[in-house]
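Here's the structure, in structure tokens; my notes come after.
Missing here: one protein chain of the complex. Every other protein chain is in place.
And now, subunit A:
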Amino acid sequence: YIHIINKADMAASKGLKILVGCKRVIDYAVKVRVKPDRSGVVTEGVKHSMNPFDEIAVEEAVRMKEKKLAGEAVAISVGPPQSQETLRTALAMGIDRAIHVEIPLAQLEKLQPIHVSKLLAKVCESEKPDLVILGKQAIDDDCNQTGQMLAALLDWPQATFASKIEPSQDSKQLRVTREVDGGLETIDVSVPAVVTSDLRLNEPRYATLPNIMKAKKKPLAKMSPDQLGVDLQPRQEVISVEDPPVRKAGAKVESVEDLVGKLREKGLVK
């Protein structure tokens, strides 16, 4: 039978309040096509899903709730009307409620991380979360900026590329293990803080049908950028979007002499 979470239980429990960001992006397995006018990629009729790093962020929030480190987890998405489906998936994974900041279609293509981080900052002012978990980057623009910008706007500490989140030794802070170029770095951050998730943080659970059906009853609030007082004027202009150049065929050489000869021909070796 289906078990409905009691709202009173949620209010009574203590623990961190987590805000999780989710972005609706083109599904990673889809073959992306550049639009004939080179202004962007084709998105109409194309399969979209939640950004994989955001799925990991949602999973982490839900696991922290299960471990009683967190009391409430709220998902937020900035995007078109269809972002609601992404939020429903987050709700089905175990998030308690969702917020949708709806961006009109005309402004959608020009939306940049600076706008998203400002919108999130405004929401943080009213929601007052203890921890914000975002995916480290979106797979459509690969910007890797929103988490960092958000932390700066809020003047909160940030722990990016997290592969592990646990309470620190004195339980007053969070101990985050970060994936950096040289290996792993462990830092303690005080809350409230912004954390961005990296691939190895966890393996997200599946949103199964009983949970999807339960999620239909969970609250989903809508907001607009005007309500939040954020202007969406683009700071960048996309000049053109093109396919990567087709890889040219290489040439095979039979011996080292051949190779040196070819290199000389190209002027790479004297």
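By definition in this document, contacts are C-beta pairs under 8 Å (C-beta built on N, C-alpha and C of every residue); 3 or more make two chains touch, one makes a residue touch a chain; residues count from 1.
Rule of thumb we're sticking to: contacts and distances are computed from a predicted model.
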item	value
Chain not present in the shown complex, as UniProt names it (candidates "YEATS domain-containing protein", "Autophagy protein 5", "Electron transfer flavoprotein-ubiquinone oxidoreductase" or "Actin-related protein 10")	"Electron transfer flavoprotein-ubiquinone oxidoreductase"
Residue among A:46, A:152, A:238 or A:263 that touches the chain left out of view	A:46
Per the touch definition above, residue among A:171, A:186, A:208 or A:227 touching the missing chain	A:208
Contacts of subunit A with the absent chain, listed as residue ranges	1-2, 27-31, 33, 36, 44-47, 49, 52-53, 105, 136-137, 139-140, 142, 163, 179, 181, 198-200, 203-210, 212-213
